[in-house]
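One structure below.
Removed from the display is one protein chain of the complex; every other protein chain stays in position.
Order as written gives the chain letters A, B and C; numbering starts at 1 within each chain.
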Amino acid sequence: MAVLGEKQLGPDALADAARRLSNWDRWGADDQVGTLNLITSERRAAAARSVGTGVALSLSLPLDATGPSAPPRGAPLHFMTATGTDSPLKLAGGASFTDDYVVMALQCSTQWDGLAHVYYDGHMWNGVPAAEVTAAGAARNGIEHAAGRMSGRAVLLDFVRLANAGRPGGEVPRRGLITAADLDAMCAAQDVQVGPGDILLVRTGSMAVYRESGSWREFRGQQSGLAFDCADWLYEHEVAAVAADNATVELAGYYSDYFVPLHMVAIRDMGLWLG
Amino acid sequence: MAVLGEKQLGPDALADAARRLSNWDRWGADDQVGTLNLITSERRAAAARSVGTGVALSLSLPLDATGPSAPPRGAPLHFMTATGTDSPLKLAGGASFTDDYVVMALQCSTQWDGLAHVYYDGHMWNGVPAAEVTAAGAARNGIEHAAGRMSGRAVLLDFVRLANAGRPGGEVPRRGLITAADLDAMCAAQDVQVGPGDILLVRTGSMAVYRESGSWREFRGQQSGLAFDCADWLYEHEVAAVAADNATVELAGYYSDYFVPLHMVAIRDMGLWLG
Amino acid sequence: MAVLGEKQLGPDALADAARRLSNWDRWGADDQVGTLNLITSERRAAAARSVGTGVALSLSLPLDATGPSAPPRGAPLHFMTATGTDSPLKLAGGASFTDDYVVMALQCSTQWDGLAHVYYDGHMWNGVPAAEVTAAGAARNGIEHAAGRMSGRAVLLDFVRLANAGRPGGEVPRRGLITAADLDAMCAAQDVQVGPGDILLVRTGSMAVYRESGSWREFRGQQSGLAFDCADWLYEHEVAAVAADNATVELAGYYSDYFVPLHMVAIRDMGLWLG
Partner (left out) sequence: MAVLGEKQLGPDALADAARRLSNWDRWGADDQVGTLNLITSERRAAAARSVGTGVALSLSLPLDATGPSAPPRGAPLHFMTATGTDSPLKLAGGASFTDDYVVMALQCSTQWDGLAHVYYDGHMWNGVPAAEVTAAGAARNGIEHAAGRMSGRAVLLDFVRLANAGRPGGEVPRRGLITAADLDAMCAAQDVQVGPGDILLVRTGSMAVYRESGSWREFRGQQSGLAFDCADWLYEHEVAAVAADNATVELAGYYSDYFVPLHMVAIRDMGLWLG
């Protein structure tokens, strides 16, 4: 864990990484799902067969007005069009229905970044021009192509425990930088290996910051997150997707010359899913 | 398969079934998820371990403007707030983002009916007053309580094949009534058993009607669906959830005295999930 | 102008005023527009003929994301569905179109309170049960009945000038209570009379508080507004509508026993329009 500072990646670091880690054309010129291709049927079947206790957990936040939601996106709006006392639908036999609508930013609460979400130099994943995302939606790389494919083996690495030298129940780190070396250290401490097609979950503990403050600004400002050198680690381990309990997966704003370099290389060049 | 007619359930049929099949208090007075309790961790683990090829399929329709969506609910509205050419978000290092919102009826496209969706005689699942669903939402029995719990073993029964006497590629039945005896016949023909905690999927073929006509009216009018006597079958087999590729799971409007009796007893009295 | 305190209206003040000032049935049992009936065609024609310079001014705030909007209502959301670069509509001859949607709370920015907006004791304007406003909308007293009728003579009374003893450019009063006597004083100072069917506009200057703070809480907390005794004054002068450049027209929260007594009597009992 490095101390937070005004560090620079340097002028060529991003372009070099983009070249070194690019998965463009790896799964064909028409591919729209990137690293989800690494979750093969065999790996998914093996993951299923490895299930132990069968306890199911939702990793989602409640999708409600408490967010978190990055400004200027607002919290979801929920509207009831039929309630337990006012139902315009009365059917033969006495049944009534409740009904509702939602208005929401698709990048609020717990969500995956689609491969059309981030672009630079006029291109997004697999070399598709950014201009293919118009007012009518994403003509290519839309998140709908991932439907049904985001299932497989997941590995949870615990940064809070690492930051407390293995002691459970310790302090949640603030603005902790999680480097590739930290990922290795967590794997070693937990005696677990991350391999091809795995979904990596990193516990930063930063959601506690949001729960205390209720403020997205605090949440993003105080979160821990991945360093840029994790890009190589994720590429080498052939990780299919990465999610974390923080605001932006990576430690946004750590470098002075690139605000979210991991998003740039991961989503656009590697086709890697961030959640 | 019965011929479609002006059949009546009769004055006591619904109340009798509600009493006979009630699961109120079975999982405690505070339970809000009903038959999802039947998917125990052991059953979920066993389901996972039984995975064969590991091929993943999405059973969802695209969530887009083509619906289907029951009037007066409209198709989802999708709005881009940042595109590949117009992005108000320009971050250090050159990254741009796309962003979007959705406005949609929560009972459109492929969806599960929450246990607060149907009520009669002033009550919904587990004896909760319907008035607990107000303009502010469902204070109890909201679908958020099901988060993470809808995973387990699923069995697909093929009504199209049954209706064509086992021959694949036959005609899609129109307004076919799927009785409890038909469920048994499909299990026998497919050499499969439905047991406690299973999620039952019924292929009616009726989505083809929608694809041809693009009309919800045609879709609902021509669909095949479950008969009311399936309620007992589902109760006895301890099914956790039922979904079908039709408009309303059951054959809505088959009986003259109750428009959707299976919804009434299944959702309110059994706490059974319909999808 | 009274000093702000923990004043009470007292147990019978509201009921007495409601009885004394009630306009129920004055324009028939079916009336849904209340005091707009006071703007007769003759008065409207006279108002038009009295126009001097013909300068047109909009009294509306911009309807945009800067509000103000009382929580939990959010600011309007504006969505472009076709832009100057992305237009799905290309017509013969080369014309393209821009297009957009809005999602907004109907009680945000500058707005009139419809007669179905406030109720107490289970009834709204003209004795209509409050239950007629359901999840499907207002079956009676909806604001649509006012379409085209809100035009006539308006009189602007300047409370900022009064509070500064007639000197222009003075301080904007904070939490100034505007009493019936103040209304008379402003009429006298400005040499203007308020009569039947007039639309009364009161300049409180409080919008400046919002402009400085950007906070609804500050806006409402520091606004100046009408005292409850204005109800009688407005009734006696047969005013058709009242609007002010503050958060809630009246000084909400001035009395300890009624938060918005003027809203209660004006909207429900007098059928008076507040803007």
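By definition in this document, contacts are C-beta pairs under 8 Å (C-beta built on N, C-alpha and C of every residue); 3 or more make two chains touch, one makes a residue touch a chain.
Model, not experiment: these values are computed from the prediction.
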Residue of A:A48, A:L63 or A:L77 touching the missing chain in the full complex: A:L77
Listed residues C:G137, C:G166 or C:G195, member touching the removed chain: C:G137
Hidden-chain contact residue, picked from the options B:V103, B:V160 or B:L177: B:V103
Those residues of subunit B which, in the complete complex, touch the missing chain: 65, 72, 74-75, 77, 80-83, 86-88, 103, 134-136
Positions on subunit A contacted by the hidden chain, ascending: 77, 79-81, 83, 85-86, 101, 103, 135
Interface with the unshown chain - residue positions in subunit C: 14, 39-49, 51-60, 62-64, 73, 78, 80-81, 83-85, 91-107, 116-121, 124, 129-138, 144, 147-149, 151, 255-261, 263-264
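By our rule, only the chains that are shown with their structure count from here on.
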Inter-centroid spacing, subunit C versus subunit A (mean Cα positions, whole Å): 46
Centroid distance [mean C-alpha coordinates] between subunit B and subunit A, Å: 29
Multi-chain contact residues (two or more partners), subunit A: 80-81, 83, 103, 134-136
